[in-house]
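Only a single protein chain was left out; the remaining protein chains are all shown in position.
Right after this comes subunit A.
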Amino acid sequence: MLSEAGLPVIEATSFVSPKWVPQMADCAEVLKGIQKFPGINYPVLTPNIKGFQAAVAAGAKEVTIFAAASELFTKKNTNCSIDESLQRSDDIFRAARAAGIPVRGYVSCVLGCPYEGKISPAKVVEVTKKIYSMGCYEISLGDTIGVGTPGVMKDMLSAVMHEVPVSALAVHCHDTYGQALANTLMALQMGVSAVDSSVAGLGGCPYAQGASGNLATEDLVYMLSGLGIHTGVNLQKLLEAGTFICQALNRKTSSKVAQAICKL
């Protein structure tokens, strides 16, 4: 349904151990089972070389890797330092290059960390620059706990754009404090033209129980459409996909557009 809505990139699944993320246990089945529309990319997350190999075996044509701009976050989540995590990713980059598979990078905690608090733009630049030079074609800068506001977004992007071209950057804003769309607007004003979002605003925040997480794709598309920015996405079909998955998950949508239009 998401493919039919015209989204150009749909992160299909994650080749991570089901012990950590049970929801992704069927990753190979999902990737093999989906209809691959021409012109749409279906990247999959590969946290390590084992995951990468399984992804390729399942037909993945694009992979994503994770890094963080916070030492504590990296330690708590992957039990190693930033440098060590990047060394692990190096295996993936080498294998991806050999297989002709593009790699997208994520940098978490770019506007704040649930353990360290404030994160300096310099740290974000350091990590982003490293994974760009390692071979990421695009780096998605994530406000993991949604604490950022437009000014902080601007400062961080200004710093990163000194070292990495804006055409290789994307933003991944969380809406935990309701700031996602305003932060995204600021990023657009600075020249960023790739934005991550999640239909129905799926995915809460593991760091603040009951709080919201991802920016809802419907609300993002509504704003971009109002601004006259072309996305290729059919909002009506997107809304249908959102309704479908919310019913399957037995949850209410987090998208305000969906709430207003679908009266959910």
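The rule is short, and it goes like this: contacts are C-beta pairs under 8 Å (C-beta built on N, C-alpha and C of every residue); 3 or more make two chains touch, one makes a residue touch a chain; residues count from 1.
Here, contacts and distances are computed from a predicted model.
Novice: Under which of the names "Histidine-containing phosphotransfer protein", "GPI-anchor transamidase", "Nucleoporin NDC1" or "hydroxymethylglutaryl-CoA lyase" is the non-displayed chain listed in UniProt?
Specialist: Answer from the UniProt record of the missing subunit chain: "hydroxymethylglutaryl-CoA lyase".
Novice: May I ask which residue of A:55, A:181, A:202 or A:238 touches the chain that does not appear here?
Specialist: A:181
Novice: Among A:32, A:50 or A:118, which residue is in touch with the absent chain?
Specialist: A:118
Novice: Specify the residue from the set A:8, A:206 or A:232 that touches the hidden chain.
Specialist: Touching the chain that is not displayed is residue A:206.
Novice: Thinking of the whole complex, not just what is shown, which of A:6, A:102, A:135 or A:150 touches the missing chain?
Specialist: A:150
Novice: Which subunit A residues would touch the chain omitted from the figure, given the whole complex?
Specialist: Within subunit A, the residues that touch the unshown chain are 16, 20-21, 47, 66, 76-79, 112, 114-115, 117-118, 146-152, 154-155, 175-179, 181-182, 184-186, 205-212, 216, 219, 222-223, 225-228, 255-257, 259-261, 263-264.
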